[in-house]
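Since the structure comes first, as structure tokens, the remarks are kept for the end.
Note that one protein chain is taken out, while the other chains of the complex remain in position.
Here is chain A:
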Amino acid sequence: MTTLSLDHVSRWFGNVVAVNDITMTIGPGVTGLLGPNGAGKSTLINMMGGFLAPSTGTVTLDGQPVWRNEEIYKHIGIVPEREAMYDFLTGREFVVANAELHGLDARAAQRALATVEMEYAQDRKIATYSKGMRQRVKMASALVHDPSLLLLDEPFNGMDPRQRMQLMELLRRMGDEGRTVLFSSHILEEVEQLAWHIEVIVAGRHAASGDFRRIRRLMTDRPHRYLVRSSDDRALAAALIADPSTSGIEVDHAEGALRVQAVDFARFTALLPRVAKAHGIRLLTVSPSDESLESVFSYLVAA
């Protein structure tokens, strides 16, 4: 039983607050860390992996501090976001080196390479690998010592659908075995398919937490604000307000546009083009009008 605990963790870089007072507990099973680009996912994972000190707060693994505690890596496997590896080595040499650094031998490396199905290319230089192959060798290097906690930063980036399926299968298996698996992603579908539990990070804050049904409901139920420009704003406003999916409309004279607040996201996005067409109105711009949680969520849902 491995539990990673974050207690009021913040991290800032100069005056940029990358992670803002996050408290969460990650237990066995697969957890997805979901958030748009720049949300603070990598910063959070770096702190979970002991590569970055929190500005305030603590990160512990079963009560042990993670920062400045190299013994903790007996229990943690890490798949970093960055591409750089020892490109001048072959895949096998790389994984063997990782095993040796854990005090293990080549057999452990061979097992890990088999787990990620990279044996066929293990004697090629890493420099010649595709992105998906690199990702799998990184995965093998994280698995050599059979860790109970696995941290993966954007592991599906650059993978083709088949490789993605295989990795998902592998992570699911790890979760079923009772390991604690945490991966980050900015794509809701990806997280929904795999994670038993989702933690949403937006602009450094812990925005939501729960299983995918709950997250999806939270995202779609919130009111959404749009900025709409069209060939006839007044006629469009009159037509939209008649529908219950629209809860408010303002004419913004300075912008020369409408500000529309929609309560039913799915219905509104279907309604808007239909209404415009029926009234012979051309839509010029439709964009989420602010970078608030809501618009970010709608972005996530649409992605």
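As a convention for this text, a residue touches a chain if its C-beta (ideal position, glycine included) is under 8 Å from a C-beta of that chain, and two chains touch if they have at least 3 such contacts; residues count from 1.
We adopt the following convention: contacts and distances are computed from a predicted model.
Enquirer: Name the absent chain as its UniProt record does, using one of the following: "ABC transporter permease", "Sarcosine oxidase subunit delta", "Xanthine dehydrogenase family protein subunit M" or "Copper-binding protein MbnP-like domain-containing protein".
Expert: "ABC transporter permease"
Enquirer: Check the options A:Ser5, A:Ser42 or A:Ser230 and report the residue that touches the missing chain.
Expert: A:Ser42
Enquirer: Touching the absent chain in the whole complex: find that residue among A:Val17, A:Ala97, A:Leu227 or A:Val263.
Expert: Only one listed residue reaches the unshown chain, and that is A:Ala97.
Enquirer: Just the residue numbers, please: which parts of chain A touch the chain that's not shown?
Expert: The missing chain touches chain A at positions 13, 18, 42-43, 46, 49, 51-53, 68, 70-74, 76-78, 80, 82, 84-86, 88-89, 97-98, 100-103, 141.
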